[in-house]
Structure formats: C-alpha cells, structure tokens
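Every protein chain of the complex appears in place save one, which is left out.
Going by the order they are written in, the chains are A, B and C; count residues from 1 in each one.
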Amino acid sequence: MVSADLLATLVPALPLLGALSIGFGRRKLSANAAGGLATALVGLSFVCSLLLFFGHDGGTRIVHLFNWITVGTMHIPFAFQVDSLSLWMMLVVTGVGTLIHAYSIGYMHNDPRVATFFAQLNLFSFAMLLLVMGSNFLVTFIGWEGVGICSYLLIGFWYTNPEYNYAGRKAFVMNRIGDVGMVLAMALLFLQFGTLNYTEVSAQAANFSPGNPLLVGATLLLFLGATGKSAQLPLLTWLPDAMAGPTPVSALIHAATMVTAGIFLVVRSSVLFELAPYTQDIILWVGVATALFGATVGLFQNDIKKVLAYSTVSQLGYMFAALGVGAYSAGMFHVTTHAFFKALLFLGAGSVIHALGGEQDIRKMGGLKNTTRTTYLTFLIATLAIAGIPPLSGFFSKDGILASTFAQSPLAYAVLVFAAMLTALYMFRLLFLTFFGTYRGKAHPHESPAIMTVPLVVLAVLSAIGGALNIPHVFGGHEWLKQQLATAVEAVGAEHLALSASTEYLLMALSTALVVLTIWYAWTIYGKKTTLEGEPADMPLPKRLVAKRWMLDELYAAVFEKPYGWLSRAFFSVGETRLAVPLTAGTGKAAHSVAEWMRKLQSGNTSFYLFGMMLGVVVLLLFTLLSV
Amino acid sequence: MVLLALVLIPLIAAVLLLALRPAAATARGLALTSSLLTLALTLWLWYTWNGTAVTAINHDWVPAWGMRLVLGYSGIGLLMLVLTAVLFPFIIGTGYKQPVGNGALVNALLLFCQAALFGVFMAQNAFLFYIFFELTLLPIFFLLLRWGGEHKRSITIRFFLYTLLGGLALLFSIAYVTLQTPVPHSADFTALAALDLPMDVQLWLFWAMFLAFAIKMPIFPFHSWQPETYTMAPTQGTMVLSAVMGKMGIYGIVVFLFTILPEGSAHWRHVVVGLSLFGAIYAAVIAFRQDNFKRLVAYSSMSHMGLMCAALFALNTYGISGGLYQTFAHGVLMVCLFYIAGMMHQRVGSHHFAQMGGMKSAMPRLALLFMLVVGNAIAMPLTQSFPGEWLMFTGLWRMEPWLALAGVVLIVLGAIYMLYAYQRVLLGPDRSHTAPDADGEEHFLLVPLIAICFLVGLFPNLVLQLVDAPVQQLLNSFTSLP
Amino acid sequence: MDNVITAIRVVPLEHYFFLSFLLFSIGMAGALLRRNIIIVIMCLELMLNSVNLLLVALSAFHGDPGGQVMVFFIMLVAAAEVTVGLAILVQLKRNADGVDINQLNRLKW
Partner (left out) sequence: MSALIVISVLAVAVLYLGIFSNKNVLAPVTILGLVAATALLASGWYIPHDLLHGMLDFDRTATAFSMGMAVVAMLVFAFGPDYYARKQWHVAEQYALMLFSLVGGLLLASWTNLLMLFLGIEVLSIPLYVLAGGKKRSLRSSEASLKYFLLGSFATAFLLMGITLLYGLTGSFDMGVLGTFMAAQAAPNMMLNFGLFFVLAGMAFKVGAVPLHFWKPDVYQGAPTLVTTFMATVVLMAAIVGLHRFIDVTGMPQSLAATMALLVLATLLVGNLLALRQTNFKRLMAYSSVSHSGFLLLALLANADTVGSTLLYYTFTYALATVGLFILFTIAKRANNGAEHLGIFKGLFAANPVMALCALALLLSLAGIPLTAGFVAKYQVFLLAIGAGWLKVMAFGVLMALVGIYYYVMVARELFLPAEQPVTFTVAPLNGLVITLCTIAVLALGLWPAWLI
C-alpha cells in the first residue's frame, strides 16, 4: 500500500509528467498516442484521488515537499493540504477531466496540433490540482495563475485567428485584474498573521471579532480575485469570448473546473468570510445579479456555445449566492452537479458541432434528435438537470441554494427563482431549436464516434443521479456531502437551515412548478418552430439592450480599452518624444548656443580686450570692496 | 586571490584579444572560455560561502585621501558577482549567432566591461567602487559608438554624458563623506558606514548620490537616455546595459544610501518610491502601444527597474530582499528577451512589429521558447520572477498599502503589453515568407537560461539565502521604521 | 639727499596718491582709446611711470631706500619691454603695413 503522501504527490505529478512528455515529444507522438497518454495519466491521478479518498480518515493531512520561499520570518512551504474539501475537488477535476480528455481524442483527432492540445490540457489539470491541493494561499496562487495561462493558451489555440488571440488576452488580463485583489489579500493576510497556511490563518482568524475591518478588507480582496476567475460581475465578459477555444476546453476549463476556483477559494477561507458579514452580503448580491444577468442574456444568444457560456455565468452566480448566505456545502454541491451537467452540455454541443462540421449557430440547426440520438438523449437529461427537474442532480443542488437563500433574504430568493425560470426557458429554447423541428442547415449530420459518446453517457448518468450525494433531510437523506465537507470546513459544520420542513416542501414545489410552466411555454414558442425571430435590431429597446448583453463589452471598450490605448500613445508622444528626450538633448543645444554667443566676445580687437580687462578688473574691484 | 583572478582573467583575455586580433571565431572562443572560467570561480565562491562578509585583498593606495584597494564581498555583492558571471557567457555567446562587427574588438570590450563590473561588485572602498563604476562605461561607450544603430553618435554621446553626470555627482559625494571620516581619512565602506552624518547633510547628500544610481537604473525622470540607447545599441551592448549595468544602481543604493545615509534614505523614501512606481507604471503603459519590439522590451525593463527601486525603498525585509532577488531574475530575463528580439531582427530584418506576425506555424520551437520567456516576464508562479514580485509587493504593503496597490497594477499592465507583444510577433494569419525556426545554437543559448528561470523559480531560496543575512544586518539601521 | 626727501615730504602723501592715480587713469584711458600702437605703448609707459612716482614718494615718506631701488628696476624693465615692443611693432609693420591697433584682428573667436 503506497503511502498517502506519495499518492497525494502523484495526483498533480502525473498530469505534469504528461504535459512535459507530450509537450517535448509532440512531433513524435501520433494523435491517438498523445490523447491516450494524456487521458491515461489523468485517469491514473483520478485513481490515486479515489484511493486517497477512500483511505481518508476525515482529518487534515499536510504533505510538505520543500521550503519554497524563506525570507526573514517568512516561511512559505511548498506543501499540499489533503482534506475532504481538496479531495472532493480532486475527484471532480480528475474525474470530469478524464472523461473530457477521452472525449477530446475523438473531437480533436484531425487537428494538426493535437499533441500540443493534449499537453496543454494536461498542464491545465496539473495547475488546477495545485490550486485545489495547495496548503497555503501562495501554492494555491501557483495553480490560480497556472490555470489562467493555460486557459489563455487554449482559448487562443487556433492562433491564426486574431479574434481568438484577443479573446485569450482578454481572458487573461481580466483574470489578472482579479489577481490584483488576490495578491493584495495575500500580502495583507501574511503581514497580519505571519503565515499563509490555511490551517494557521483560520486558527488565528478565529480570535477576531466579526466585522473586523481588516478581515472585511482581506475578504473583499479575495472576492475580487474570485470574481475574476469565476466570471462574476463586473469581470465576466471574458467567459463568453473564451468559447473561442475548442469545445472540450470550454467544457473542462470554462464550465467544470477553472471557473469554480473562485468558489473553492471562498470555501477554503470560509472562516474569514464568516467573520466578514459585509463581504458576505456583497457576495450574495453580486451572485444574484450575475445569475440574473447570465440568464437574461442567455435568452438571446444564437451561438450554441455562447448560450451555454452565459448559462455557466448564471449558474456560478447561484453558487456565489449560496456562499453569500453561508451555505458552503450547498455551493460545493452545486459546483459538483454543475460540473456534471454543464460539462455534459458542452460536450453535447461539441458533438453537435462535430456532427455539423463546425456549425455553431442554432438558427442553422434543428431536427437533430433523429440523426444524433445519443447526443440528443444525454443533452436532454442535462437540460432537465440544469432546469432543476426532480429527481435529477440539478434539482437538489439548486433547491439547496434556494432554500438557504430564502432563509436569509426572500428578495434574493425571488430573483433567483425568476432566474431559474429564465434558465429553463433559454435551455429548452436551445434544446428545441437544436434537436426539434426540421433541419435548417446544409451539412450532413452524423452521430459522433463512441470515444465521444461514451463520456456523454457517463456524464449523463452522473448528472441524473448526482443528486444522491447530498439528499436533504426532508427526503430522509443525510446530506452526505455536507457531512464530508464539515470535517474540513468548520463553517460548513456551523451551517443549519432555519426552515421548517413544510416551508422547504413549499419552496421546492413552487420552484418546480414555475420551471415546468416555463418549459411548457418554451415548447409553445420554439417547439414546432422552423424559422426564427429576426435580428436584435428590430426589437424594442429594453429587449435589444439585453440581446446586446447589456452593452457591457461596449462599455468596457469605451471606458477602459480605448482610453488606455490613447494614454499609451499620449505618454509616448508627449512624455517621451516631446518632453524627456528634447529636454536632455536641449540642455546640450542650449550650452552650444550660449557658447556660440559668448565666442563673439573674443572679438580679436586688442582695444576691446584692454577694455574688457579694465572692465573686469573694475567689476571685481567693486565686488571686493562691497564684500568687505 | 580568487577575487583578483575574477578581475584579471577577463582583463588578460581582453588584452590578448586586442594584441593578437585573432579571427572572429577564435576571438569568441577565447572570450567564452574566459567567461566560463570566471563563472566557475564565482560558482565556487557561492558554493563555499558561509554567510559572512569576506575581505580578501586590503592594500593602501593613496592613504592621504583614504583611497585603498579593498576587495571583498557580502552576500549582496556575491549575488551581483554571480549574476554577472552567469550572464556574460550568454552575452558573449550571443555573438555566435548574432555577430557584431570585428569579433576580436567587440569581445575585448565586453570582457573589459565584465572585469570592471566584477570590480564594482567587489570593491569595498567607495573610491575604488567609483573608479570601476566609471570604467564600465568606457567599453560600452566605444561599443555603442562603433556598432550602434541609427543616430548612434548623438545618442551615445548623450548617454555617456548623462551617466557621467551621475558619476561625477557620486564622486563629489564620495569626496565629501571621505572628508567627514576621522583623520586619517578612509573611504572604506566600513569607515563610511560608521559615520553618523547630521540630518541636514544627509538630506542633500542623498540626492547627490541617488542621482548617480537613478540614472544608471534608470528611474523616472532620469530615464530619457534609456529607451533610445537600448534600441540603438547592438544586442550584446543592450544586454550588458540592461541585464548587468543597471544593477549597479540597485547595488549602489544598498551599499551607499542605505549604509551611509540611513536617515536620509528613510526621510526621502516616500518621494523615491513615488517616483519609481510612477515611472514603472508610466513605462508599462508606454510599452503597450510600442511599434518597436526592442524599444518595448526597453520600456518593460524600465518598468521592472522602477518596481525594484521602489521595493528597496520600502526599507523592510521583504522589500529589500525582493528587490535584490529580482535583480537576478530581471538580469536573466533581459538577456532572454533581447536575444529573442535579436533573433526576430535577423529573421525579418527589423524591430518593427509591422514586419512580424503570423510566424508561429513557421517557427513552433521559437514560439514555445518565447512563450516560456513571456511567462517569466509576466511573473507566472514557478518562474523566477514571481517570488521576487511577491516579496516586493509584500514589502510595499508593509510600507503603505496603497503603494502595494500601485505596484500590483503592474502585473496587469505587464500582462497587457507582454501578451500583446507576443501576439504581434508570432500569432495571427500565417505569412507567406518562411523564416527559419530556432536552430541548435539558439536553443543552446536560450534553453539553459530558461532552465535557470524555472530552477530559481522553483527554489528561490538558492538566491534568497545569499541576501537574507546581509539584509537583516542592513535593517538594523532602520529599526525606527515600521 | 635729506633735503630732497624733506622737499618731497613737503607735499602731503595724499596728493602723490591723487596724482599717481590720475596719471594711471590717463594712461589706461589712452591705452584703451588710442588706435596708433606707438601711442598705446607710450600710454602703458605712462601707467608704469605713475607707479614710479608713487613709489618714490612712498619711499621718501617711509624713509626706506627700497622703494627707489624698485623704481630703478621698473625703469630698467620698462626699457626692456619697450625695446621688445618696438621691435615687434617693426616686424608687424613689415607684415601688415600700418600700426593701427585695429589691424590686429586675424586671430579671433
């Protein structure tokens, strides 16, 4: 039996190994070899995670590798923290990751740079694992930045397209803006606590009184980091553009794992957040707003992946709302289920795109349920799950969130329920337009190969039964996941739902009923539809505003991007070429011109010389007499 | 003895080159050998260093004015020696693929410069320091004057005089403080550090000394020579200037300002940090829209230097250690970046982005190497730049939280201009022309450097352990500060 | 001898100073204003002689012969100077016919 430390080290090491070996051998390896190797390694690390998970005694194990940074009193170890939280995330990352890797073998098989793709995908898994396993903020930050750069690389994977490159840079820069908060938070925490290890920070933070300004500041900064990584308002515009990457990337990075890093971070440092109620309120409302924002915009997208992207944004909003009300387990639960069904949705979308030879516009789809059967069924399951139809996983996780929100703030609850209805609406719009009606495109749809459909099926099963992980008490469950997490996250242990069983039943019934109504409404509109409403141009203003994604991109472009370009040019043309350089060169020129003028005094005329000498002597003489 | 050898080996090699005027290939070989020899010696010093300051040679020179020949090194000096020794083989190696003019002469000048740099970092006597400090300038001056790009004359002269201005200010200050020492005067750093100058003197003397180092680094607003000089200089010259000579400023700040004028430094630190950070942001903003790759790198260098200087003047453990650590990281980074700039120039015959782009398919290897370097430039964790920046930000926050904010903005701006540069150099629709991919020699030069980047990034303590003890000792004179 | 000195002492010292400064200034003015080099040289001589006058007077009032010795040296040197000066002037006359001081303007700036 291998030691737990070794296993824990292997979990991130294997994908790294894969990234390096595939990266350096990328000219030798055939497409399938590369894909197979990558998948196998991630699968292996999934196995290791499983072993660790079942060997886990509920305690917290620190795997200390070496001292990373040591300055004066600063000792930052390079160490992993293995507890139920990190284990759970490891399972999700490696598990979903394995499936998506496998899927990619089929999806990318005829891309010339497939080996590079898998190397980067493995590198991402490595970074993501560092993120969740780090035993202190700085190690987490390694992964935090690592997933960022990988996402940059993979979004711009097809580098010949300038827009894709732009999307990549946009994603990275927006993440960096979040990182500003992250770095500052770490500096603040370190200078306050003298350490960055989660365990010690949490332990010391417990001595602070709630609402301590220092903690509020720190948590706000951390949350800024989270908004960047998890695409919350105001830093969300990068996520839809990130769909420029290959679809498996969207599934793995921009749906299942990376974007949930923000939630993970908040849960990781939940002790701090528990002590900063102001921050929690902010998180709640940011989450709610984002959920609504995503849901509304999702209604008007015609690119299949864009719809899913905005739905991701909105779902992440749900999760943050949960964190905002202190329902960490509910948040993590939704992270898990969302990983299942959103990954499934993306992979399904990928399968559709694959089937249609790269077509992404749902207006050119339709009637695919006959041609791509498996994809359709799995997609349907995922859609029902995300819509929150019992007993699928989405129902449990979403209602967990809704319930705890209701306990805190009915208003937020109302908004979230409305967003849930919208979710159902746009998801079924997507479903109907893609798979129902008649085909409106020109390509010849065909079902994807097994290597792609098998992961779909697996994920479909998971999204269907995933709810079982955390069945609430009202259904006689034991909230297993919550029990698990409680061993790692004190705050989870503190959670308790202040609702009577009856209220809970009522809420569930209400939301489910509303959702079902919405689905019926969607059917009436889109079910039979063969042609679609026209361009956003001929919509009433508010509708158009929503259709144009609330003009957020345009706003940022006008307020930040363009002015920054102008500033850059202005600094250079004015500050440098007009001021700095001329000033230095000017002093020289000035000296020369003065010299040129003074030369004239050396006129060559002796009388003038005599006069000059006399004058000089007289002046000096006067000076002497005055200075006595 | 080793110290003397460090100065003499390059010197002798240079004289040989001048005397024999061998063919370019031989000249490069000789130069490379000598630099590798010094590298070996320096690494041995590093390996055998036991954490205490070393004084190897100690002779009188002109006792009357406290000029003495004292060579030695503290941890900080050793760090600089290592930096110099590590980088010069690569700088000389650059000449293989990107040759400049007459091989013998260029390499001789480079070696002279290296000898002088070793001298600067080993001198334990202010006057000796000054002499080496100026001597580094002469070879570079001739290198630029002879092999520079357009407008080389005017730009070189301007650069020369500007830096000399700083040097003279430094000399003036050295003369002043030497005279303050008890008779018999001594310009040894130990003697000068023992001085307790009155506050009013420290206040003006600070600027006289700071001017010299601010111009060398350079710090806004004393930077106007830098971008044009870096752009115009031959690649090797730019490397020496940016990677090593700029560090003399950092080193000087530590050994002069912090040890001789602690109160003055403490009093002016807000002004200096303000200037440095503003300059850093200013340069980063400018870099974004540069059309000239080399100039962009020049501005990025200025931006990093500003951050380092600011961190030093945070005057606490994290700031100073981070700043000193970063000198190493930045040096390696600059050599990489300017080398890549040189490679691109060879391939497209220009430094302008207009000529580049759409070359990734043609040169995947170069793309990979460049991406690794970019990751280093934007301080990705596990590259060597990250620990330094983390320490510097912590130090700045320790001084003033909002300063840290101003500093951290740089990681955003840095990402903006670096990634944009990467895109404009390589990405985009494929171009028809077929530029050759990075070949063996270029790998031979870049791969070790990048390996260093990641090695140090993974084990920053290799470097940090050098500066840790000296910095603690340095801070004893700043106990009053937060 | 004494009567000479007493005779000199009859006049108060200030007058000698005044006269000497007057002569000195006249000489200076002449040197500055006149264009004929010979006259300029004469003016310079006048300046020297004004000094001589003052020296003699001072030596008389101090009762110290040193001053008068100095006067002889000055006269000697002045003679030497004039000799040289005139010789140079002659040479100049050869090269550029004329002794106008404004002719000396080849060397300038």
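Heads up, the rule we're going with is that contacts are C-beta pairs under 8 Å (C-beta built on N, C-alpha and C of every residue); 3 or more make two chains touch, one makes a residue touch a chain.
Treat the numbers as computed from the prediction; the structure is a model and nothing was measured.
Visitor: Identify the visible chains that the left-out chain touches across the whole complex.
Guide: A, B, C
Visitor: With respect to the chain omitted from the figure, which of B:E134, B:E400 or B:D437 is a touching residue?
Guide: Of all options in B:E134, B:E400 or B:D437, contact with the hidden chain holds for B:E134.
Visitor: Of the residues B:Y176, B:F278 or B:F454, which one touches the chain left out of the display?
Guide: Answering carefully, the residue with contact to the hidden chain is B:Y176.
Visitor: Looking at B:L36, B:I57 or B:L164, which residue reaches the missing chain?
Guide: Here the residue in touch with the unshown chain is B:L164.
Visitor: Provide the residue numbers of subunit A that touch the chain removed from this figure.
Guide: Against the missing chain, subunit A presents residues 588, 591-592, 594-596, 598-599, 602, 604, 606, 609-610, 612-613, 615-617, 619-621, 623-625, 627-628.
Visitor: Across the whole complex, list the residues on subunit C that are touched by the chain not included here.
Guide: Counting over the whole complex, subunit C touches the hidden chain at residues 24, 27-28, 31, 37, 40-41, 44, 47-48, 51, 54-55, 58-59, 62, 64, 66-67, 69-70, 73-74, 77, 80-81, 84-85, 87-89, 91-92, 95-96, 101, 103-104, 106-109.
Visitor: Provide the residue numbers of subunit B that touch the chain removed from this figure.
Guide: 61-65, 130-131, 134-135, 138, 145-146, 153, 157, 160-161, 164-165, 168-169, 171-172, 175-176, 178-179
We take it that only the chains that are shown with their structure count from here on.
Visitor: Using CA atom averages as chain centres, what separation in Å is found between subunit A and subunit C?
Guide: Once rounded, the distance between the two centres reads 99 Å.
Visitor: Between subunit A and subunit B, what is the gap in Å from one C-alpha centre to the other?
Guide: Subunit A and subunit B have C-alpha centres separated by 37 Å.
Visitor: Need the CA-centroid distance for the pair subunit B / subunit C, whole Å please.
Guide: Computed from C-alpha means, the inter-chain centre distance equals 67 Å.
Visitor: Subunit C: which residues touch two or more other chains?
Guide: none
Visitor: Where does subunit B touch two or more other chains at once, residue-wise?
Guide: Correct list: empty.
Visitor: Show me the residue ranges of subunit A that touch subunit B in the complex, using the header's touch definition.
Guide: My answer: residues 23, 66-74, 138, 141-142, 145-146, 149, 152-153, 156, 159-162, 165, 168-169, 172-173, 176-177, 179-180, 183-184, 186-188, 190-191, 564-565, 567-569, 571-572, 575-576, 580-581, 583-585, 588.
Visitor: Where on subunit A is subunit C touching in the complex?
Guide: Checking each residue of subunit A against subunit C gives 599-600, 602-607, 610-611, 614.
Visitor: Considering the complex alone, what residue numbers of subunit B touch subunit A?
Guide: Residue list for subunit B touching subunit A: 154, 158, 161-162, 221, 223-225, 227-228, 282, 285-290, 317-318, 321-322, 358, 360-361, 368, 371, 375, 380-382, 386-387, 390-391, 393-394, 397-398, 401, 404-405, 408-409, 411-412, 415-416, 419-420, 423, 426-430, 458-461, 464-465, 468, 471-472.
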